[in-house]
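Only one protein chain is missing; all other protein chains are in place.
Chain IDs A, B and C follow the sequence of writing; residue 1 opens each chain.
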Amino acid sequence: MTPALLSDSPPRSSPLSFEEQDFIDRLIVQHRGRPGMLLSLLEAIQERQPNKYLPVEVLDYLAARTGIPGAQIYSVATFYSLFNLKPQGEHTVCICRGTACHTRGSRNLLERVKLQLGLKEEDEDGSAEKMCATTADRRFTVRTVACFGQCALAPVAEIDHSILGHVNERALEREVDAIKRGGQR
Amino acid sequence: MKRISDLSSFNDVREAGLSKLLPDRPRIAIGMGTCGTGNGAESVYHAFADAINTRGLGMNLARTGCFGFCAAEPLVNVYLPGKPLVILQRVQPNDVPGILDDLASGRMPTGLALCKIEEWDHITGHVRFGVGLPEIPHWHEVPFFTGQKKIVLRNCGLINPNEIDEYIAIGGYQALYKVLIDNNPDMVIEAVKAAKLRGRGGAGYQTGIKWEFLRKAQSERKYIICNADEGDPGAYMNRNEIESDPHSLIEGMIIGGYVMGATEGILYVRAEYPLAVHRLNSAIEQARECGLLGDNILGRGFRFDLQLVEGAGAFVCGEETALIRSLEGKAGRPTPRPPYPAEHGLYGCPTNINNVETWYNIAPIVIKGPGWFTETGSAKSPGTKVFSLVGKVNNTGLVEMPLGTPLKTFVYDVGGGGTHGRAIKAVQTGGPSGGCIPQEMFDTPVDYESLGQLGSIMGSGGMVVMDEDNCMVDVARYFIEFTHSESCGKCIPCRVGLDKSLYYLNRITQGKGTEADFDLLDDLSRMIRDTSLCGLGQTAPNPVLTTMRHFRHEFEDHIRAARCRAGVCEDLALSPCENSCPLHMNIPRFLQLLKEDRLEEAFVSVVMDNPLPASTGRVCQHPCDNRCRRTGVDSAVNMREVHRYIADAIYPSDRFDALASDIAARRKPLTGKRCAVVGAGPTGLACAFYLCMLGHEVMVYDSNPAAGGMLRYALPDYRLPKDVLDREVELIRRTGVQFTFNTQVPRDVSLNDLDGQYDAVFLSIGTWKESWVYLPGTELTGVIPALPFLEAVSKEQPVPLGKRVTVIGGGNAAIDSARTALRLGSKVTIIYRRERKDMPAIPEETEAAEAEGAEIVFLATPHRIVGGPDGRVQAIEAVRTKLGEYDSSGRRRPMPTNEIIRFACDTVILAVGETVDLDFAKASGLKIKESGLIEVDRYTLETSRSKFYAGGDLITGASNVSNAMGYGKKAARNIDRRLMNVRRWEEVFPSFEYDQAPPAHASEAPRHHVEEVDAAQRATTFAEATIGLAPVDAMEEACRCLRCDVRNGDH
Amino acid sequence: MNKAKVATVWLDGCSGCHMSVLDIDEVLIDVLHKADIVYGPLVDAQEFPEGVDVTLTEGAVSSQHDYKLIQQIRKRTKLLIALGDCAVTGNVPSMRNTIPTKRLLERAYVEGADIHQRAPSDGVPALLRHAVPVQEIVKVDLHLPGCPPKPALIAFALTELLAGRKPDLTNPSVAGLVKFG
Partner (left out) sequence: MPQKISLRIDGELIHTAAGQSILDAAKAHNKFIPALCHMKGLSSVGACRLCIVEVAGVGRLLPACTTPVQDGMSVTTQSDKLRRYRRIALELLFAERNHVCAVCVSNGFCELQGLAKRLGVTNVRYPYTYPKVPIDLTHPRYTADQNRCILCSRCVRVCAEVEGAHVWEISGRGVGSRLVCELNRSWGESTNCTSCGKCVQSCPTGAIAEKGFAVEEMSKRTDPISRLATLRAAGSDNKPGVIL
């Protein structure tokens, strides 16, 4: 019952560039028939997108080429918290809400950074219920994660893939200001 | 990398690995797990790399995994041929030159040494490093490692995870080779069954039986899966195992594949572990190159391959059927069992799933056999389990202990007790599916069954320590918030049940919860546990049910008194400092009023919240400092000293009379009710003040000639000058409170008389009786209890004090007695049976006593008082103690050694604690607790006899002045509520208009400390020992406040 | 034998339940033998009296007025019965709950109006954020679901109450009538 090979139905006039279609086709051939195929495809496609999200045209094309029903792809894309259906900010500030971080006050960190970036809490519609808000100018996305596995450094925050351990509010504020003023991490 | 097909090629690779592990020259290995890198290990590595090649040193530099002691990271292993391996802790880049200098000259850098390892049992192999370096402790002598037994973590932090030959060097893949040679899968299954290995994912199902089931399943395609989803917040052992020793996992799975007849293995690793994914993929690649994966493994004709799939952020995918659906390209929603995965798993084929840690136990069982394995751990749960010990504990890290080790060993011995000396309240085990175990039950052995009986589970091994600053209702709410957001939404009990449970928990933490909410939540939690489809729903209510069972009083505080003692539930308090203050002073208000230079209004605000601001300003143990959020910036605001300054500024000034009459004018119209207060100590004065302001007629009785209780007759003048106390009593008198002195209840006035004359009676007698020490020689002259001594001094009565005084005890009474004796010209020694950090006295007072010449002897218990022929004290003998087991109060119990020490002295002051003199209460029918204290209703403070209330030390035992006054204030509120049957408490308090904007930038000034008169000079007089804040310092201290009472938008 | 005091009150409902009470026809006579109706739309009483035995409450609690009235009633009646789906589940009145009240009033009284385009304010109590069942505000002793609850069910409940028994709605004679909608 493994999904079919590259389905032969001709892709409808898809708005994707040829280069994007080719990238996806090669991915499908590479992962075809292997366990975890859809997850790996979506992860690779999202990683390649500049704003780290899955445009609906890409999902449409993927459904057509793999024969997986569109409804199932949408169900998967909205079930897992890693996938985003809306463009994410250039910089991501991720606050760990794990138990150790919670007991060491990571909720105050979250409130502080939201205050600093002027964000109101918005849940993305349709996707997994998580706190994920992007600033209007799309420079920052503040999100939470259930646990980084860095509990010894609690409370932990991650800014653009680099982990900050034993963060207090002032240190976090300084890091975010540094990026705001354009200094790259 | 050479392909291994027989024993000789095996040994070639082993030799290559050994030469890397034990080279003929120094080798430095940096602990580079993700947490190591998070602690700066990356920059340490580069510092070493640059220094080595610029100085052209002949040393090997390598990366290694994590040895498990996260609190001491970055860890660096240093190996010198012939010497033991030494592990350095908290290495920073600027330590690198020093280390290299030592190594270059053949010396082992001992400066940062944590521990040494002379030889190491990798279980699949043995490595000898060398002997010597006596000054460095063995690894198992370091408290964090004592009692640990590393089976799963056998290689972590000792070998380079990126080099397969180092793994083979310590005996890696020997177990696989043995299994393939024996070619007897059933024997391996019997071994795993005999070892009674249980699943380390949390459920604890017998691994052997699971394997046998799959082996018997008939299908041409069978899968085995490693579940590395590890979604439990607070658990990271799987991450560390994979990052530090990926090959043990691979070897375990190849053996599993061979034994169960599976052709393909899948490693499902969560996306939040990028380094683990990277190292595992490269390890798989290296294993394939060596012929350990793919076709004809080790030349024995067995075909098996591994594939890694990254999860995508769904905690529920830790459940096996959800994981399988996720691999099939569907949303991770669990499916019913039966059919079990072993008969109908991935793509319908038989599938076996085991947690990461379970696979790590396979090679040791194969090499050493089931008998050896069952020697560790308990009968029903043999072997070890890795726990991630985190939260409010000093030594955080990964701890691998034999199953059945009691909880207190984890928390106190390995963990080193609570951080900042805070009292530990509970441990949460098993993550969101586990439960909270209270501190009194820390003797519970940690294994599947015992934790189950307490309503918790072992789960993945997360162990989060919580202290008095954690609110257990908030912990339950936190876990339900987590499982509610991770629920897959398929079945009703979990999807909607958790949503409603969260609603009730939110209401309770916002102070809106009712008893009905509590019952509905309890009933609903049981329904969710009993009817949910999968493990997530079935265990999600555990945190709620256990906190309700073990911490019910905290729920009741939130519901009946809208009170969160831990100060976490922000809606129940104006601010963290106000919440921690027993008198609930509106601290941000008087700081802001002072900041706006409105001293007189600040004074009124302070006095109305706390009628003895100057006294408490000097002697309170300031719990507010522990909760001030400014500690997140630099250090707490010195709130006590600021309200002392405000009171000291007004009391002697000419504004005092006007302000006193302003306050008296606020008194509510006379209600015609008469109240009696027995005991004019701080508790009684507080209750009298508020009852009077509420319009009742108040008469205070006291056996002493003046008001103040312990403040006057126990606290020496240098701590609290009598004129300051007189001013405060004067203000209270002016509001209308009447006093009857030299009248002892019940001798002069019986309780029945009070019952007849008054509408309500508040008992606040305090603890005046010295608890007696049963010690040979206490009958000698020269042995005096502390309180009578202090009382005599305060009443300027003659005191039979010798030249050499010994004080026994560690509380405030002991320190006050010692400093008083110093001032009377004696030489003083204090004997205390525990350590400095255990002393109940306020730390600043203890330090002041030492500065004034008092000598403190710790860890010594009085054994005998030696008397001379004239029956006078000549000396005292004490027994040295060492700290033994932790008792239920969370402190180590002092155990006597046989070493006796002798102090010559002519006076012994006993200050080991005060109790309540309760003969009269017993006579009058008041119910007494078995601890000898009066029993009262927790919320109304009413005793067993109607109209009679009690508060302060009388019901809590000796505590401190602000705590006692808090009870007086609370009693006044309840008495008024009962007498007038209407809520009017808030009307007594004035309201002030003041700036409600939090400071854009709170002043950068550091905390201002009170100036002390220099020790030599103050030790000779009873004049006040500390000088209050100067006006400009008080103002600046007020500006440091972050105004946590201001909320953006209404809450 | 002093007669029991029965009251009915009409919160945010359509009075269908009150009509259903009247539809119990001849049973009304037996009821009136044993009880006086002391408050409600059928009675000219301004203030809800003290010491009422049974109160039938129709309608959801959706305005400040409802909120204060139902709390007062709870203090002054021994038994409080939620009569009909609106009082029991919020029913039709609660259909506005997904819309913020400001937007609701704008849509109805500004966009939807031709003249006087402003939300009414004088003499009209402010809306609560949600129209909620009575049990969300006060303790309810008995629920009689149905839109409207069948007259036979009301009759059964009243006669049982006036006979001093707590109505057992699983009684076969009425069990079939106890349903939402």
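Miscellaneous remarks
In this section, contacts are C-beta pairs under 8 Å (C-beta built on N, C-alpha and C of every residue); 3 or more make two chains touch, one makes a residue touch a chain.
This one's a predicted model, so the numbers in the text were calculated from it and none came from an experiment.
Across the complete structure, the visible chains that the omitted chain touches are A, B, C.
Checked against the hidden chain, the listed residues B:Ala314, B:Leu389, B:Ile457 or B:Val606 yield one contact partner: B:Ala314. When the omitted chain is restored, the residue from B:Ser5, B:Gln206, B:Thr335 or B:Ser703 that touches it is B:Thr335.
From the set B:Leu292, B:Val411 or B:Cys488, the residue in touch with the chain omitted from the display is B:Cys488, counting the whole complex. By the touch rule set out above, chain A reaches the unshown chain at residues 1, 56, 59-60, 63, 69-75, 78-79, 123, 126-129. Against the chain not shown here, chain C presents residues 82, 85, 88-92, 94-95, 97-98, 130, 132-133, 135-136, 140, 143-145, 147, 169-170, 175-176, 178-181. Summarising the interface, chain B meets the missing chain with residues 314, 325, 330-331, 333, 335-336, 338, 344, 348, 484-493, 495-500, 503, 520, 523-524, 527, 530-533.
Criterion: only the chains that are shown with their structure count from here on.
The centroid of the Cα atoms in chain A and the matching centroid in chain C are 50 Å apart. In terms of their C-alpha centroids, the spacing between chain A and chain B amounts to 34 Å. Note for the complex: chain B touches chain A at residues 34-35, 37-39, 70-71, 73, 223, 230-236, 239, 266, 268, 271-273, 307, 309-315, 326-333, 346-348, 388, 390-392, 396-397, 428, 431, 462, 464, 466, 470, 475, 478-479, 482, 484-486, 488, 629, 632-633, 1048.
Chain A meets chain B in the complex at residues 1-3, 34-40, 42-43, 68, 72, 75-76, 79-83, 97-105, 108, 115, 128-130, 145-154, 156, 163-165, 168-170.
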